[in-house]
Every structure is written in C-alpha cells, then in structure tokens.
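Only one protein chain is missing; all other protein chains are in place.
In order of appearance the chains are A and B, and numbering begins at 1 in each one.
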Amino acid sequence: MTHEKGCCDSICQCFFEYFTPKVLVIRSKKVGTINRLTQALVIAYVIGYVCVLKKGYQDTDTVLSSVTAKVKGIALTNTSDLGLRIWDAADYVIPPQGENSFFVLTNLIVTLNQTQTTCAEKPSQASICSSDKDCKKGFRYTQGNGVQTGRCVNFSESVKTCEVLAWCPLENATEPPNPPMLADAENFTVLIKNSVRYPKFNFNKRNILPHINSSYLSQCVFNRKTDPDCPIFRLKDIVEEAQEDFQTMAVHGGVMGVHIRWDCDLDMPKSWCVPKYAFRRLDNKDPDHNVAPGYNFRFAKYYKNGDGEETRTLIKGYGIRFDVMVFGQAGKFNIVPTLLNVGAGLALLGLVSVVCDWIVLTCMTKRNLYKEQKYSYVDDFGLLSDDGIP
Amino acid sequence: MTHEKGCCDSICQCFFEYFTPKVLVIRSKKVGTINRLTQALVIAYVIGYVCVLKKGYQDTDTVLSSVTAKVKGIALTNTSDLGLRIWDAADYVIPPQGENSFFVLTNLIVTLNQTQTTCAEKPSQASICSSDKDCKKGFRYTQGNGVQTGRCVNFSESVKTCEVLAWCPLENATEPPNPPMLADAENFTVLIKNSVRYPKFNFNKRNILPHINSSYLSQCVFNRKTDPDCPIFRLKDIVEEAQEDFQTMAVHGGVMGVHIRWDCDLDMPKSWCVPKYAFRRLDNKDPDHNVAPGYNFRFAKYYKNGDGEETRTLIKGYGIRFDVMVFGQAGKFNIVPTLLNVGAGLALLGLVSVVCDWIVLTCMTKRNLYKEQKYSYVDDFGLLSDDGIP
Partner (left out) sequence: MTHEKGCCDSICQCFFEYFTPKVLVIRSKKVGTINRLTQALVIAYVIGYVCVLKKGYQDTDTVLSSVTAKVKGIALTNTSDLGLRIWDAADYVIPPQGENSFFVLTNLIVTLNQTQTTCAEKPSQASICSSDKDCKKGFRYTQGNGVQTGRCVNFSESVKTCEVLAWCPLENATEPPNPPMLADAENFTVLIKNSVRYPKFNFNKRNILPHINSSYLSQCVFNRKTDPDCPIFRLKDIVEEAQEDFQTMAVHGGVMGVHIRWDCDLDMPKSWCVPKYAFRRLDNKDPDHNVAPGYNFRFAKYYKNGDGEETRTLIKGYGIRFDVMVFGQAGKFNIVPTLLNVGAGLALLGLVSVVCDWIVLTCMTKRNLYKEQKYSYVDDFGLLSDDGIP
C-alpha cells in the first residue's frame, strides 16, 4: 500500500492513475442482436434527423433585412362628386413610403369642402332631440362628430338633431361603395426590393438575382410557374394566391402578408440561395364574426380658399395594407455545433444500454447467471447476503 | 480463445457481444437513503421544473402578428391664432396609418402663413449682430432657421440679429402650452385589432374574441376588472396603467408601449388562449436627467394663395406615440422535445452517482471495504502495489 508514503508521492501516483469501468461481456445471439439493432436505430436517428434534416453540423444565423416597395399603375374613377378622375401612385399610396409595409387605396368615401362650422349631428340615440332643452352646450361623446352648441335643428324634414360645431358637412355615407371605386387596383404592380444579410457569415444577397437584367425587369410579372424570380407582383395575384377574391377584399380593405423566406445552406454555392415568396391574408375574415371587418382610416387634404379660410377634403380610405415579412436562417459548417450534436448522440447511445440491461436481467432464461456475473454485493447489515461477493 | 479464427468469425462474434459494466451493490441504510433522496430530488426537479413549469414536453412556436389601430374622439381648442376649432381623427393622427404604432397629437405650437422670404433670425450667440459686418452672406448653422443674407436687422426694439432667408415668420414659442391644447385627448378611444398566427400549428386567433358582438363592441371600453376582453382602450386608462399622469405627459409628449401577450397552451381548449394587455412608458422620464424630454416633431400643411405663391402652416406637434408590441409563445405536445428533456433528466441522474460515490468512499466508516470491492488495480510500474487485484 502507498498510504504510508508522502503526500506528494500520493498526488503523483493519483495523477498517473487511470480509472476505467470493469465490463462484463455477454456473448449471446439474442442480447447481441437486440443491442446492435437498438444502437443502429439511435445512430440512424442521430444521423438522419439531427445531421441531415436539422443540419446539426452547421452554425446558424438569422436574417437582417431591408425592404423597399414601389407601386405602379393607373386607376380611373367616375363619380358625381369628383367627376372623371385619374389616380396614380402619388394619390393612392398612403403614406408615400414606409419601412416594411405599403398601403394601396382601393375604395373611398369622400366628403368635399368641409369647414369649421355648425351643422346638425347625424341621428343617433344621443343626438335626436325635439327642442333645445334636449341638447347640452359643450357636450360631446365618443361616437359623435363634434361639440354640441345647445341648439336643436332640422337634420332632415322629419328628424331634428342637436347642432354641433364640427367639420361640416358631415360624412354621410356609412357603407363603402360596392363595387370598389378603385377596382382597377387589381392590375397595379409592385416592385419589392429586398436586401438580406447574414452578419455572422458576412453574406449579402438581394432578391433582384444576378441573372435579372434591366429589360427583363421592365416587363416581367411574378408567376410561381413561369417567372418565380421576378420581384414585381400584380396585386391581384398576391391576393389570389392567398385564396381571396380581390374585388371582395377591396370593398372593405384588409391586411395581406407578403412572406419572403431566405433559407440558405452556405456550404452550397451562393446561387442556390434564393428567396421564396408566399402570401397570406393576415386580418381575420371569419364569416361568423364580421365585427369591425376590413381596414380603413380617415385622412384629409387641407386647402385655403380665397378668404384664407381653411377647408378640407375628408377621405375615409379603405384599402389593402401589405406587410412584407422577411424570414430565414442560414447555416454553415462549424466545429462547435458539430461536436455538441455528436456528444448528444453519444449520450443517447447510453440509453441503449439501460434498455438492454433491463432485457438481459429480467427476460432472458440465463438471467441469474448474468446477474451473478454483473453484480457483486457488499453488505452493511451484517452477513445478510454475501453470495454475490466474488 | 477465438483469436485463431478467421476475421469474419471475429467480426461476427463481436456483433453478438454485449458490453455491460460490472456493478458493485452496496447494501447500506445510510448510503441507500442518501442515494434515493438525491435521486428523488433530481426527479422532482426534472418533472416539476422542466415538465410542469417550462412545459418541456411541448414543441413551441413564436407568434406572427398583424396590428391595426383606429382612434376616435373629438377635441375642442380655443386659441387666439386658430379661434374655436374642432379636431377629429383625420386632424390629430399623424401619419393617418402605420404598421405597429399610431401617434396622437396632444399639444402643438402653430406658426401660420409662413412664406419663403427674409426676416430677422432668433437671437442667439451666433445671430446677434450690431452691423452688417457681423453677418456673413450664405452662412448657416445647425441651430439656425435659414441662410443668412449678410444684413443686420432689428429683431425687436432692443436686439438686432442677422437677417435670414427662411420660412418667415419664424416659430417664436419655445415651450409648449401648459395645460396641453388637446387636453381632451385623454377621452379618445382606440380600437386595436390584432390577428395572431402560430404557423407551426396552423393556429389563428384575433383579439376580438368569438363571444364579442357588434353591439358590445360599439359601446365597451377596456377595464382590467369589468371588461378585460374589450379591444377598445381609453387613452387616459392606458397612460394611467403605466403609472403616469396623462395631462403631464401630454404637454411634452412621450412614447407608450402597448404589450399584447398571447401565451397559449394548445393542448388545452382553443378558447383558453386569450390576449393579455399591459402598458408601459417607453421613453425615459428620469427627473434627474430631463435632457431632451418627450416626443415631438414638426410638420407643415402647404397652401397656395391667390397669386400662386406657396405658404405653409408649420406645426410643432407634441404627442404620444403608442407602439403596439405583440409577444407570445404557443406550445403543443410533441415527441421530439419530450425525448430530449427525458434524456437530459437521465443525464442529471448520472450526477447523483458522482455525489454518492464521493460520500461512500470518503465519509463512511467502512470506506476501505468499499474501496477494496470497487477498485481493482493493475500496475505498470512493476509490483508497487498489487493488493487491489482480485
């Protein structure tokens, strides 16, 4: 024994000691087969699922993206209010530029020549009156259009409502025109420019692919079969790919998602990394719950007339907002995740022996022989059982 | 021995060999109890923390979201510049629509009838002059309002400043009105429509829950206790939930975060998946460091007068920007993460034996007996110590 020797010696000896578990080798066709099959299963899973499907040997990075969109197209409307009128991109894209989304006006309710004056409030439970006593000066409520002056005036020949100080005349339509005023919007096209970057791999690419030239770009339109690389989309195609009808959607407006997916295996040639486009309606158009459907907002154009008085044209604009969402993940071989996944695979192999041990020690006919060989016993209770000690 | 046999035989035999570690079983009340308690602790941790709290048996997905917001309400202002004036959503929501945020004007400094002409610069170190020699034609500086013409003119009776070519008259107020001009904004309401999607589980939902009908939606206002499902929020309530005072915040403006959290356990009924709202002030209002507080920006309305000359109304608008942020994670049972977490739990059980081994071999009175039984020795140094070999 070395216990008598000095501390230094003991550490030294300890340094050179190598601990390895003692192993019982069972030579059995049954157990061997079960063991090897289970091992094969685990290895197949690790290689198949982790390495091939999930590419566990790759380091990954998520995409940084920059999106710009430019809509083109002309619409013609003919209404009693506005007469024959042409709409171009400067008219129907509101606001003119955004970060990752653009809005195209498809329908509208126009109220011309509003000024700050008094007029009869629209009839509702809170505004119908029979005399001035029913109206309270200064009263206002959320659904109202202005502040009451305290007078009760004729709204129409049969109805009297409280007078309000407001932008008058009030907007009088409640439902948007159907068919939509800018029905021509279905033929508008949008050029979506998207640059992506994977900072970890210093990899840049954009959706105008290298083989696209100016002449192709000036006349192409995206088509999943014939022109899958063209970054110019017809609005009707976008909506129809999402299983929606453009003219129906145009009446009340809505929100469309334009998904651009950049899944790139950077161990492969750079040209294999191309964007995939998908389209989906984002707002809910559940027919059972048509509470507050569609998408609209009000905006105004302000003018001054000859007297310096301010007038405005109020527009309740219905339209489709396109939210461009860029996804994606790039992978490239890296030693750290490879080691991690190989390690995790080896750990799973450890589970195999748990299963096989259980089979060997409970199901096999010779289980007692195996037990005797595998287990040694040392007993703290006295000599209860000492047959297991070799 | 099989070494003399052919290679094929050897591989064949190897295939049927099953390796299992030899185990020493120590029957001891102390060690056994410590061992089982530690195991129970680890199993309780794995089940309690990983499975119940973290729901490790579920595959997870993060939320895709689409947000639209619509503000309603009327404000009345009465100033010497503008007279009695009504403000509606088209006036105070700027820009009229955005992707995930909306801005409500609460206070403003108006400068009417600006034209491109010359006027005296506002007094500052760089602009005060006594004669034309102090002013340099074409000179401009970042804090200035225009390009100097080289002349020194009267700003007021007592002060002379360099003349500038600018939008004149210059904005002359520096501090916003207090109380804020659109104090009424506290009663504005906003309808926030939010549709979410968990693409991995093909699960869609929106914050207008199925049980909400049109009549409820037309008159409800969110209240954490009485109306927690109503998607219409009073601006004052939003600000007060974030422990801020609306009228104070309205003076200089600010940025509010509207957090919508969708944490969904999709193993449970769909109706249990409901949004949770929270509100928080995002810009810093640290009283010690009130450098550049609040939120404001300048915008203009352009007019042409009778002569075709362009004039504008410059507005320095203070207000509250509401950033709607949608969070959330959905989980659903899946076999892959379940296996992973069970595996990780088993690996932790391996640590138990490390601890117990240490206790058995250093702290127990019979440690030398155990050591003798556990360790066998084979020595490369010669016959230094061979007592360990069985």
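One rule holds in what follows: a contact is a pair of C-beta atoms (placed from the backbone, for glycine too) under 8 Å apart; a residue touches a chain by one contact, two chains touch by 3 or more.
If you're wondering where the values come from, they're calculated on a predicted model, not measured in any experiment.
Although one chain is not drawn, the whole complex shows that of A:Ser214, A:Gln243 or A:Thr362 it is A:Ser214 that touches it. Considering the whole complex, the residue from B:Ile26, B:Ile208, B:Leu235 or B:Val251 that touches the absent chain is B:Ile26. Remark: the omitted chain is touched by one listed residue; of A:Thr142, A:Ser195, A:Thr248 or A:Gln329 this is A:Ser195.
Check B:Phe201, B:Tyr216 or B:Phe299 against the missing chain and you find that the one touching it is B:Phe299. Seen from chain B, the chain kept out of the figure touches residues 1-2, 21-29, 31-33, 35-36, 49, 94-95, 98-101, 103, 116, 140, 142-147, 165-167, 255, 257, 280, 282-284, 288-289, 291-292, 295-300, 302-304, 306, 312, 314, 317, 321, 323, 325, 347-348, 350-351, 353-354, 356-357, 360, 373-381, 384-385, 388-390. Not every partner is drawn; the one left out touches chain A at residues 13, 15-31, 64, 66, 68, 70, 72-74, 76, 83-86, 88-91, 93, 95-99, 184, 187, 189, 191, 193, 195, 197, 204, 206, 208, 210, 212-214, 217-218, 301, 303, 305-306, 311, 336, 343, 346-347, 366, 369-370, 373, 376, 384-385, 387, 390.
In this text, only the chains that are shown with their structure count from here on.
One inter-chain figure worth recording: chain A and chain B are separated by 16 Å, centre to centre, where each centre is the mean of the chain's CA atoms.
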